[in-house]
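Data block below; observations after.
The other protein chains are all here in position, but one chain of the complex has been omitted.
Then we have chain A:
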Amino acid sequence: MDFLRPTTLDEALAVKAQRPDAVPIAGGTDVMVELNFDHRRPGALLDLTRIGELAEWSSSDGQISLGAGVSYTRLIGELGDVLPGLAMAARTVGSPQIRNRGTVGGNLGAASPAGDTHPVLLATGARVELASVRGRRTLAAEDFYTGVKRNALEPDELITAVHLPIATGGEQFAKIGTRNAMVIAVCSFAIVLRDGHAGAAIGSAAPTPRRVAEAERFLLDELPWDAPAPLADSFKRRFAELVAAAATPIDDVRGSAAYRTHALGVLARRTLTWAWDTYRGSARACA
């Protein structure tokens, strides 16, 4: 095995083009588990932790460009105000030690259907930036997840950043697990409400994280955007049904398909209430 240690992104992309078998490693919270348990023996490890460009974020035109190598701890501390939904998801990742090392780029690279940040990225309309020696491209998050632990990354590409809008309305993330720390989601849900946008997505309840298009359409068409009033229980229940209907979960060690479907409906109902309350508050503040 080779250990490759580029210090610039250009160098890393050149290395990845030459060695497409090299497995990128940042926080190591997924890759090292596979190595420790002998589940994987890549030809090379490509260490991304010395590349300064990947560990930066910037803000312009109402968007945050979040470097793939920014840790969850930094994301929570430095961007919690402007990306509240993503920060909520980040706070549920592992433990302090894991959040100190783990990154959104790593979550995307692993592309687990249970990855905590995916529902937020989908619900907010994030774009994933990929780079190779051939150039850069960005993909909508929903086009990035292609199967169970599969993504749209080409063998010579690296995930460099995620672009996502600064929150202007309500954002929520919720997750079911046996305790608050150190749990892989039994299921998870994210919702983002801002003017002209209603995003909602499920995690750990289908082969990939996925948007729930019919439930989003329902919110966009039926929410009282112009005169934001509290929502009737019947409205929330209808939303919960649409979310639950979009799930195609499996039975596994963490929970049954029936439980996941039920729990998603509960998460959808609760988070809609909270996100709508925030949206109403922000709408009042602007009036």
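Assume a contact is a pair of C-beta atoms (placed from the backbone, for glycine too) under 8 Å apart; a residue touches a chain by one contact, two chains touch by 3 or more; residues count from 1.
The criterion applied here is as follows: contacts and distances are computed from a predicted model.
Trainee: Which of the following names does UniProt give to the chain that is not shown: "Cytochrome aa3 subunit 2", "GMC family oxidoreductase", "(2Fe-2S)-binding protein" or "Transport permease protein"?
Mentor: "(2Fe-2S)-binding protein"
Trainee: Write down which of A:148, A:182 or A:258 is the residue touching the left-out chain.
Mentor: Result: among the candidates, A:182 touches the missing chain.
Trainee: Considering the complete complex, identify which of A:96, A:135 or A:196 is in touch with the unshown chain.
Mentor: The one listed residue touching the chain not shown is A:96.
Trainee: From the list A:33, A:133 or A:258, which touches the chain that is not on show?
Mentor: A:33
Trainee: Tell me which residue among A:45, A:153 or A:191 touches the hidden chain in the full complex.
Mentor: The missing chain is touched by A:45.
Trainee: So which bits of chain A touch the chain we can't see?
Mentor: 1-3, 5, 25, 27-29, 31-33, 35-37, 41, 44-45, 47, 49, 73, 94-98, 100-101, 180-182
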